[in-house]
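Following this message is one structure expressed as structure tokens.
Note that one protein chain of the assembly has been removed; the remaining protein chains are unaltered in position.
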Amino acid sequence: MNIVTWLNLVDLLVCLVVIISAIGAAVHRNLLAATVFAGVVSLAISFLFLRLAAPDVAMTEAAIGAGLSTVIFLIAVRRTEEVEGKDQ
Amino acid sequence: MKQIISIIAIVTIGFVLWQLVPIAMPSGFGAVTHHYVADGLKDNGGSNLVTSIVVNYRGFDTLGEVTVLFLSVSGAAFVLRRRSGLEVQEPVPASEIVQTGARMLFAPIVVFGAYIFVHGHLTPGGGFQGGAVIASGVLLLLLANRDRALPHGLLSWVESLSGFGFVLAGLAGLIVAGSFLANKGVLPLGQWNRLVSAGVIPIIYILIGLKVGSELSVLLDVMVHAAGDEEAN
Amino acid sequence: MVNPILLIGVPLAVAFLLPLVDMLGRRTARAVHLLTLAFELFVAGEWLVQFLHGAAAVNIITGGWAPPIGINLRLGPLEAALVCLAALTGIGSALYLAHHEEVGSLRGLVIQLLLVTGAIGLIMTRDVFNTFVFLEISGIGTYSIVIFGKERSALEAGFKYIALGGAASTFFLLGVAFLYKITGTLNLDDMIHKLPMAVVAGTGTVLLLLMVGIMSELKLFPLNGPAIDLYDGVEPGVMALIVGTTVNALFFVFWKISALYTGPAWAAMFASVGMTTFLVCNVLAIRQTRVRRMLGYSSSAQIGLLVFLVPFVKSGEVALSAIALLLVNHTFAKAGLLWLAGTHGGEKIKEWKGAFSDSLALRIALATFVLAMTGLPPFPGFWGKWQALVGLAQHGHGWWIGAVLVGSLFEFVYYFGWLKEALTPAETVPRGAVGSPLSEVFGSLLYAGLAIALGAKVLMQVWGGFKTPAIFLGAAGFVLLFIRALPERFKAALTLVAVAWVAWGVFAGARACPLWDIRGFFLVMVLFGAFVISVAGLGIPAERGSFWGLFLILVGSIIGILYSSSLLGFFAGWELMTWSSYLLVSQGRHGPKAGYLYMLFAAAAGLLVLGGMMVAESAGVTTLAALVSLSGGVALAAWGLLAVGFAVKVASWGAHIWAPGAYAESPDLFTPFLSGVISKIPIFGLAAVVARIAAPSVATAISSISVAHILGWVGGLTAFGMTLLAVFQEDMKKLLAYSSVGQVGYVVLAMALLTPLGWTAALYYAVNHFLFKGLLFLAIAGVIYRTGVRTFADTGGLIKRMPLSFIAVLIGIIALAGVPPLSGFAGKWLLYEALMDKGWLFLTAFMMLASVMAFLYCFRLIHSIFLGQLKDKDRNVREAPWPLLLAELLMVIPILALSVRPQLLIEPLQHLVTGVFGVPGVRFASAATMTTHFGYFNAAAMMALVVVLFLVLLFILLTVGPKPTKVKQLDIVYAAEVPPSPEELQYAWAFYRPYERAFAPLLKARVTAFWHGVVDVVEGVAEAGRRFYTGNAQTYVLYSVLFILVLAAFGLAR
Amino acid sequence: MPLGIKIAWSFLGVLVAIAYGLVIAGIIRKVMARIQGRIGPPVWQQFIDLGKVIFQRTATRHGWMFYLAPIFRAGGGIGLYLLIPVVIGVPALSNFSFNGDLLLVMYFIFFGSLGMALGAADSGHPHSPIGISRGLSQMTAYELPFALAMVALAAQVHSFSIHDIIMAQQGGILHWNLFANPLAAIAAFIAFLGMNMYAPFNIVGAPQEIPVGPPTEYNSIFLSLMMSGRAILAVAKIVLYMDLFLGGAHSILAAFVKTIIIYFWSVFVGAVFPRFRTEQAVRFFLGWPTVAGIAGVLLVLIR
Partner (left out) sequence: MMAGNELYVATGLIVILIGFATVLVKRNLLKIVIGFSLIDSGTNLLIVALGFYPGRTAPIVNNPDMLANRASLLVNTAKVVDPVPQALVLTAIVIGVGVTALMLAYVVRLYATGKTLDVRQFGRMKW
């Protein structure tokens, strides 16, 4: 196995992380956890951006998508409820 | 019931969108892209083609984008303005360590952010990324010192003047080179890979960085303080 | 010229700087904001003027790179006009919102300015991704500013709007990205050029995504749920801003991007989605009880109509100006209505009673906007709709036209339902613009003025300049509307002068135009009628200040109808007449309610006429004269629609339910004109429009039957049915109302004969009816003016107090009854002769019955008012004012003249009829004896006979026997009892009770029940339909997904 | 014929017709009495009544419209008579019928009733309008079968001229419209009953219940003119029917015989049937008589 294949495998893995985290963000009843999952999605995607030869986008996604966005979400969660209601 | 319909609809639309995957496969550059890649350096003198596009070729988009950010921050502030029935958050005093650490880290973070956007035309990164970094410094301050307000006056001036500067830079292009936001012909493009090169691009990117940084800072401030701290006016 | 890029650069810079400017004070910030908008207006306006003088559109490049490398903008005539509108609306809303503290805050100012800028960007940009950026600016601007409103409602609506907007922008962005991938460019023009060559599998899906993105921004059905909530929940001044900026800009984006969509499938999709929106939203609006929600549905519907038209404009079938006019019209009217709604503050339609009763200008503005929204002339929407329909008609899109007309009818239903409330006087102190500063209502007044000015300009292109009588009278009326200080009698005198002036001009110039063609014939009637009404107005002051202004507009519009030689001119006048008479009817005490019903039927009639004209247009006919060329199925359709339209307008049986209310409740001064003149204009329509088309026949199972025969039966049924109903009325004006409708039924019947004799009868009868019904309504007006009552049970014996009015009524009813020796008999005689001549035997007998039944109400009318016992309360009633009596005299003189010499009218009619048919209607055996194939009649001899008999018998009566002594009122043969009070002695209530019992089976209100049923069904559909909008944000997003799927299922995702 | 002589003849004709009308009214009273088993008044009783009211010593009046009723009543009757040819071929007895056709005649039938209604209503007596209400209601009801019959006749002859209609009936009794169009004749003759307001359609005057209906308040010369008018109106209508259905008359004798026949038709019916209430009368006329009238028109159309 050469390096390219390895990297491809890593990509696949990261993609899986993205999807799983996305599902986690969607279903986790704890909103803080869901927010963190969403942040992980962004972070993993910013890694994928790197792999897609897009360092600018990767940086931006990491700083804004994963960082700032998540922070705002966290603030919002703190200002409202942390746990999704039962029937929601 | 509605949820079942929703799921079915999403699955179905997944199949519809799946048709698009073949389109997404690599194909040759179009004429426009070809120009960007082939002549981007010659046109703008910056080695980062993305920056060339963002600041020059499609600079008008970026101006709009900065406006969007400005607008959404204004909007959020407007939504969360006083008399909106929000409870004022009780300030939770941060620990001494956090406060001290925050103060110590703030300056380096801002400098780092500035570094990113100053080199935007050369290396990956630019105004947005640098701005975001600066905002994270502000966030740190906010975390540490919730009860102490940010330098709103300064932020406000930076916010306004950097945006105004962006438009002015565009107008400079209009006056000097006959086209809004023009780069070529306004300032010398300079030598490749120098800090001072690529004409107005670094200037604009710096302005963008300041603008984004201040906007995001205000946004964080608005979100954190919301009703506790009235919008600047 | 100022570089157009500054249209975006300057407001952006100002927006960024505004927080700093604000440090100098809020007033400065506001001033800067307004100055910026004024700058935009100035720049765009200057360019617009250039473009209108033929300058080419300018391309603006940015970044120093020509497209497609760089982003470019374009400013052409359309763009400049839209930017002007955006700036104007921005100014109006800024002034309006300045009074609303919070939205007038700094953030509010910034957001307002950026909304305008975003819209300008959307309008000007030629780059697809740049469109996305500006979409987001507009979107976020909207999300931000809508928060201003009722706290929770605005929040809820805003969130739903964001949710749907988020989905929409995702679709749009995906579409843009894939289009880039497919075509390799982001420049719209480049993309339009390259896309057809670059189509790959899946392109359809990409285009579909992009389109659904735009369509949900455009608030098309079914994606308009949140938008409608916005209208309801958000401060209306803000919504006005959004309508004038974002909505227009979004539509323009749709317009630009639609160039990417080629092929019939997309065209069909646009047309269907647009039309569905137009129909559904208009239907749903009917059931709305809240003003702004209703306006929201209306906006969706209007945008739907525009979207519907786009593919037809693209294909060149419909003129671009149609869309432009409709869009401008919508902006003026909707923004104006929203500002007014904000100023008024009434959320429920019910709360609008007596709206703006303290502000003439605002009332005029409100009426202007409602009329403009419903596409009535002279406002721009009318011309736009006409052009659109003509385009559709000329390319064979008949069913689409039908859909447009049906949708338009619903618009009338809810808009005039609202106006009805506003025109109804409030029981309590009305809400309204008490003390609202000029700046708050500046926008509405400006837009009302612009709508009027623009509309009047087009109208003058169609009808001619100020020198034409129609425009002159209309303009005079418009001026008179604003004069409040003058006493009503003085205004009547002014009206008199204006009418006389026009009449003098017309008749002095009669040498130039043959007066005794059909137009001249009606022209004389109209001018004479208007003259008489003005004379009467010297005696009875109009109750509302706007009476005489509207009256002049009405007269002008009728003259416009008569003078028009084109279908467009005729129809414009027709609709002008409709609304001006509607507003006059609504001035009565219970007028608004009756007027509403009147308007609905008049609107339906107008749309039918419009439909018929469109059928004609589809055959390339644009003038009245060219109608003769129609034949076959086109002729049948045109004939049918036009005839039914005119039949509805004369309140033929089945559509008669509007008439009694409209006649009875309209101002007493106006009713004579309504009954005498306006009811004749549809007859003019039958004569000048319908009759030009060769009456086709319809094949039935037994034999083919001429449609004219059907129309004849409609007229006959009307004559009979309305006469029967008139007999049982307890209200004098209602009685005359039913009578009017019935009498016009005879005229319709006679017109339908389509023979020289038939037309002679019809036109003679029309004039006669004009004279005696005008006379009766005038006399009744005097009675009501003096006694203040309208029901028969409250009057009686007035002959003693108002003998001259009595004589007027006596002459009127004898003429009406058609009993010799007065002029009415000649009308009946001509009618029967004509019917027999044509061989319509049953109708002859039927009309004889109806005519005799008219005796019943004639007697009722005169007896219950003037004869019998004088009531105690009426002992001091005075005779009607002398101007009114003079007006009556003006009507009596022609009646008496015609009674002795019907030739006075018959002879001109001979010319007229000869002009149409080539042969005259009757012959003259001697100078005085008229003959037909069937009979003969000598009016003069008959009059002589009657007069001689009368004198001889009177002589006998006065000379033979003892001299009679006059007895007192109550000195009657009363079984040796003392009679009770006059009130109890007067036999006036339920006068024909036995007759009513005899006709009980015929009198069941079947027609009313039918229309109630129609209303129930429509309202039921609207009620069920609006459940579609569940109010849940998720549902709305789901709709957008389902919408894609549905369209994909139709095969658009390829 | 010079106008003056014509007027003189007409004047004479009017007087004769009034006398004739009074006589047959007397006859009917006598016959009715006999049928009911009474002796009844003498045949000339009507003349006695007329004389009595003319020479009443006092007369009262209400408003000036009050004068109109007798004038219209008498004028209507006389006018109607003057518009109908009594004996064809004799210019003196064809009156002024060349000034209007059947339509004018039909409308002149109403002239008197309407005028009387107007005048009577001025008296202020409630019985007047009640009677008028009933009378007008009934009038509209018989109008339909009557109009249908008239239309049938006119269509048959293709003319509204009474002369033309009479001429079309010459050449034998079977050419009479009575037999040529029996359905129209049935309709017309039933309508005739209502038109003359004889029993069973006499609720308008309603003897016994209301003193005398519309003329309640009238007396003296007023009443006498009304009685005269009523008499000549009856005669005029009978003559009209004679012209329309019985082929007119070529001599005064024929006219006398034919009018007596028509008159006794109504007397006979009145003696047999009980009185109708107003709504019953209305329904009655709009029932079978109307059907007969329609059939009469159809008959013409089929031919």
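By written order: A, B, C and D. Residues from 1 in each chain.
Assume a contact is a pair of C-beta atoms (placed from the backbone, for glycine too) under 8 Å apart; a residue touches a chain by one contact, two chains touch by 3 or more.
Because the structure is a prediction, the values reported are computed rather than measured.
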item: Chains in view that touch the one left out, judged over the entire complex; value: A, B, C
item: Residue, one of B:V37, B:A107, B:I175 or B:V196, that touches the chain absent here; value: B:V37
item: Hidden partner chain, touching residue among C:I140, C:L207 or C:A687; value: C:I140
item: Absent chain, residues of chain B that touch it; value: 3, 6-7, 9-10, 13-14, 17-18, 20-21, 24-26, 29, 32-34, 36-42, 47-50, 52-54, 58, 61-62, 64-65, 68-69, 71-73, 75-76, 79-80, 84-87, 123-124, 128, 192-193, 212, 216, 219, 222-223, 226
item: Residue numbers in chain A that touch the chain omitted from display; value: 5, 8, 11-12, 15, 18-19, 22-23, 25-26, 31, 34-35, 38, 41-42, 45, 48-49, 52-57, 60-61, 64-65, 68-69, 72-73, 75-77, 79-81, 84-85, 87-88
item: Where the unshown chain meets chain C, residue by residue; value: 129, 133, 136, 139-140, 143-144, 147, 151-153, 155-160, 162-163, 166-167, 169-170, 173-174, 176-178, 180-181, 186, 225, 229, 232-233, 287, 1026-1027, 1029-1034, 1037-1038, 1041
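To be clear about the criterion, only the chains that are shown with their structure count from here on.
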item: Result of counting contacting C-beta pairs for C-D and A-B, higher pair; value: C-D
item: Gap in Å, rounded to a whole number, between the CA centres of chain C and chain B; value: 54
item: Cα-centroid distance, chain B relative to chain D, in whole angstrom; value: 105
item: Contact footprint of chain B on chain A as seen in their complex; value: 54-60, 63-64, 67-68, 71-72, 75-76, 79
item: Residue ranges of chain B touching chain C (in the complex, touch as defined); value: 2, 5-6, 9-10, 12-13, 16-17, 19-20, 22-24, 27, 29-33, 35-36, 43, 56-61, 63-65, 67-68, 70-72, 74-79, 81, 85, 156-157, 159-164, 166-168, 170-171, 173-174, 177-185, 231-233
item: Contact set on chain D toward chain C in their complex; value: 54-63, 65, 67, 70-71, 74-75, 78-79, 82, 96, 98-104, 106-108, 110-111, 114, 117-118, 121-126, 129-130, 132-134, 136-137, 139-141, 143-144, 147-148, 150-152, 154-155, 158-161, 211, 216-217, 220-222, 224-225, 277-280, 282-283, 286, 293-294, 297, 300-301
